[in-house]
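Below is one structure; the comments refer to it alone.
Every protein chain but one is kept in place in this view of the complex.
Chain IDs A and B follow the sequence of writing; residue 1 opens each chain.
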Amino acid sequence: MTARIEALPRTRSGSLLLGAFGVLCALTLWQLAPTLGLVDGDNLPGAVPVLGELFSLAGTSAFWDAVASTLAGAGVGLAIAVVLGVWFGVLMGSSKVAWHALRPTVEFLRPVPGVALIPVAILLFGPSMKSDVLLVAFGCVWVMLVQTLYGVRAVDEVALQTARSYGLTRADRIRFVQLPSALPYIATGLRIASAIALIVAVTAELVAGNDGLGKSISLAQSVGQTEEMYALIVASGILGIVVHLLFGGLEKRFLHWHQSQRVGAER
Amino acid sequence: MLEVVGLSKSYGTGAKVTRAIERLDFAVEEHEFVGIVGPSGAGKTTLLKCIAGLLAPTDGQTLLRGVPVTAPPPELAVVFQDYSRSLFPWLSVRRNVELPLRRKQEVADKGRAAAEALGAVGLAGFEDHYPWQLSGGMQQRVAIARALAYQPRVLLMDEPFASVDAQTRAELEDLVLRVREQFGVTIVLVTHDIDEAVYMSDRVVVLSRPPSTVQEILTVELPSPRDQVESKALPEFVSLRARVYETIMQPAAKVAG
Partner (left out) sequence: MSRMHLSRGRLGWLTLEVGATALIVALLWLYTDTNESYAVAPLGDVLDAFRATWLFEHVGSDVVPSLVRMTLGYGAAIVIGVVVGFGLGSSPVLAAIAAPVVSFLRSIPAAALLPPAIVLFGIGGGTKVAVIAFVCCWPIMLNTSDGVRELDSTMLATARVYGIRGIDRLRMVVLPAVAPRIFAGMRTSLSIAILLLVTSEMIASTNGIGYFVFQAQQQFAVDDMWAGVLLLGLLGFGLNLLFGVIERRVLRWNVRGDGSN
């Protein structure tokens, strides 16, 4: 019996079975805590009412509007970050002058917490999607820049010399040699940045009050709709998983032909 | 000293069972040097792990001075092929050698034991280096020094020179033969290199293709101390080498059953 259980994680279906068991345990625990009075049911309702609330929320357009707003803010901000990050990454990766000129500025700005700019965003744009976009773009651009930079730097010298010996121009070398080989790195950057984008977007909505899941959560809290608040949080977690799977899958597609060049395998 | 009795090991169960080694029998005398060779894929490493007590055999057992081995015995040390994964990269050379001695009561002066072993392998002066600062051959010397400092009665070596270049390999072979005299240790060496097995051993155990059985046990009667050039030029060496080669190449059917 024990040996049987120990063999389970080795197969995909076995892992799924164990995972399902884990989810079931967590949900039971969550339901039992308020039912048995371990926590105040008004402050932390059980799994059943919260998931029920989530089901009924999923039938309202207000919920989907909030999801769409969050995704739009995160998406546009991420897109801007990708364009800027890749552009500057290629520039700094292929030109020594640009690298040295911009390095100190980038090194200083990179660890600056994006949420520090929330008051600035509010002041500039008020509670609007523009705030989301600004904060997400700032939060994500550095990961994209650094990953692209590593990717361009890690280009195979032989490939580059081959390109040079065939007389490819600098622009062509970037386009046909350096960018393609940097793609796995950019894909990894995209996976990390997508998670940051969602976090920053929800945070901005929560604090600045622009439309989206974050605002809905804080609204539900302020009017005492505890079940709705938890349902929205569960929804945001599911959204996080979907985004992670999406960009994780994208990264895998790029990595499979470049397995040797895995950086950022950490999670 | 060391007896391998009816030792078998198979992986998996039912239809997917893979039999790596099957009913191996041989004995190693005190102070003897036994080489184990076999075609690639023969369960050489499996056998060594079973002897070391790192792997539980499916059937049969290993006796170390009459006592069955169920876990790595304290009077036994192992030198692995992959020194980069067997040495601890976060410890200096000295600390790598000293770490196994921490709980070893028999070794009174641990610092001295380590220094002696490092001296014996020619690494005096490198005590404070980290493994990654040394060449592959030097790293394997550290692993050998660690084994020697542990003062084992039996030293098991699993393809210890397979990851170093040919020149270093010859140097390390002679080094092991030298320290064997100096420390009076019994050695079991697993290798796929027939020359190496014949050159270094007192006896050579030849394994068949899997499921591996003992094909033949040959006594090597070459004069000691051995020499890379002279010993290998002796007609006895040449004929022994040919004999081992032929034995490995012949089908296993003869011995099975």
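Here, a residue touches a chain if its C-beta (ideal position, glycine included) is under 8 Å from a C-beta of that chain, and two chains touch if they have at least 3 such contacts.
Since the model is a prediction, treat every value here as computed from it, not as a measurement.
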Query raised in the report: Looking at the whole complex, which visible chains does the left-out chain touch?
Result: A, B
Query raised in the report: Of the residues listed, A:I118, A:A137, A:V152 or A:A193, which one is in contact with the missing chain?
Result: A:I118
Query raised in the report: Residue-wise, where is chain A in contact with the chain that is not depicted?
Result: 5-6, 8-10, 14-15, 18-23, 25-26, 39, 43-44, 96-97, 100-105, 108-120, 122-124, 198-203, 206-207, 213-214, 217-218, 220-221, 226, 229-230, 232-233, 236-241, 243-244, 266-267
Query raised in the report: In the whole complex, what residues of chain B lie against the chain that is missing from view?
Result: 49, 52, 54, 71-72, 74, 76-78, 80, 82, 85-86, 88-91, 99-100, 102-104, 130, 132-133, 146, 150
